[in-house]
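Right, chain A next:
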Amino acid sequence: MPNIVEIAVSDDRFSTLVTAVQVAGLVEALQSPGPFTVFAPLNSAFEKLPPGTITSLVQNPPQLGRILTYHVVSGKYTKADLEKLSELTSLEGTTIRLNFKKNEVKNATAVLTDIEATNGIIHVIDNVILMGP
Partner candidate 1 sequence: MILSALILVPLLGSLIVGFYPGVMSPALSRLVTIGFASISLLLTIAIGVMFDLSHIGLQMQDFLPWLPDLGLNYSLAIDGLSFPLVALTNLLTVLLAFNSSVGLKPGEDLKRPRLFYSLLLLVNSGVIGAFLAQNLMLFFLFYEIELIPFYLLIVIWGSEKREYAATKFLIYTALSGILILAAFLAMNWLTGAASFEYGAIDTTDLSRNTQLVLLALLLVGFGIKTPLVPLHSWLPDAYVESSAPVSIMLGGILSKLGTYGIIRFAVGLFPETWVSVAPLMATIAAITVIYGSFCAIAQTDIKRMVAYSSIGHMGYVILGTAALTPLSMVGVISQMVAHGLILALLFYLIGMIESKVGTRELELLSGLLNPIRGLPMISALLILGAMASAGIPGMVGFVAEFMVFQGSFSAFPIQTLVAIVGTALTAVYFVILLNRTCFGKLDTKGAYYAPVARWEYMPAFILTIVILFLGIQPSWLVRWSQVTSDAIAFVM
Partner candidate 2 sequence: MTQTLEAPKTKIPPSTHPLAEIIYRLEAGGTMLPDTPENLMQIIGLYKAYAVPMDFYWRDLLYIAEQVFLNPLPWSKYFISDEYLDRENKYSGDNADLRIWRGCGDAHPELREFMAQGELKKNLPNILHHLWHDRINMEFAEECMRSMLWHRDMYKPWNQFDGFLDTDEYKQNCDRVIKAYFKGNPAMLGLYKLFPDMFYEQCRQMSYYSNLGLFWEVMAPVFFEMSDLYDEGKMTSVPAAMDFLVNGIFAIAGRPIYHHVYIKGECFEIIPKSKGFTWLYEAALPYVEAVFYRTAPFRGTKSYNAQAGQVPDSQPDFHYGVLYADKFPVGTAGIPPTFLAQDMLHFLPDYLVEYYKQHCRGEGDTIVQLAVSFQRSMYCVTSAVIQALRAALLYPLDDEDPEHLMANRQFFEAQMDRFLRPEARIRDIQSQEYR
Partner candidate 3 sequence: MSHPLIQSIWLLPIYTLIGAALSVIWFPGITRRTGPRPAGYINALMSFLAFAHASAALFYAWDNPAVDFTVPWLQVANLDLSIPFHIDPIALTACTVITGLNFLAQVFAIGYLELDWGWARFFSLLAFFEAGMNFLVLNDSLFFGYIALELLTLGTYLLLGLWFNQSLVITGARDAFLTKRVGDLFLLMGVVALLPIAGTWNYTELAIWAETANVDPKVMTLLGLALLAGPMGKCAQFPLHLWLDEAMEGPVPGTILRNSLVVQVGAWVLVKLQPVLALSPTVLNFAIFIGALTAVGGSLIAIAQIDIKRTLSYPTSVLMGCVFIAVGTGNIQAALLLSVSHALGMALMVMSSSAVVWNSVTQDVTQLGGLFSRRPISALSYAVGALGVVAMPPFGGFWAMLQLVEGLRITHPWLAVLVIAVNAMLAFGFTRVFCQVFLGQTTKFTERSPEVHYWMILPMMVVMGLVIHLPLVLSAADVLPNWVEISKDNAVILAWSTLSGIGLAAVIYLSPTISKPVKLPSQSLQDLFAYDFYTPQLYRNTIIGFVAISSKLLSSFDRIGIDGVGNFFGFATLFSGQSLKYSTSGQSQFYMLTIVLGLVGIGLWLCYPLLNVG
């Protein structure tokens, strides 16, 4: 079974995410044993952001990294696990609001759930989620 990074790289719909992870220098971290739960935004999610957002983030890897780590949670949570939870603490440090009965991660919707990887699990979401209450 491939690990999280391998899954992402293999799927064209995650190309933006993969580029971002590479720029932010998080590839190694995401290849580590983990396990992690990753909420992976689709390329279309990044396109929804207003112009300039990504460009300025790409210029500043640490800041980009912070946004990306907000999409990663330590531990392996399947959809079934997540349905029981109302929030999770991200690797970034702050919490992510959940409503998985409606497949909602904050203001994003999980369009594809429970993609298993060797070092965790991926849920595909349609919006980039941002830190905040």
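Criterion: contacts are C-beta pairs under 8 Å (C-beta built on N, C-alpha and C of every residue); 3 or more make two chains touch, one makes a residue touch a chain; residues count from 1.
Quick note on selection: all candidates are chains of the complex that A comes from, given by their letters.
What you see is a predicted model, and the numbers here were worked out from it, not measured in a lab.
> Every candidate listed belongs to the same complex as chain A; state which one touches it: 1, 2 or 3.
Among 1, 2 or 3, only candidate 2 touches chain A here.
> List the residues on chain A that touch candidate 2 in their complex, please.
Against candidate 2, the touching part of chain A is residues 49-53, 55-57, 59-60, 62-67, 93-94, 106-107, 130-133.
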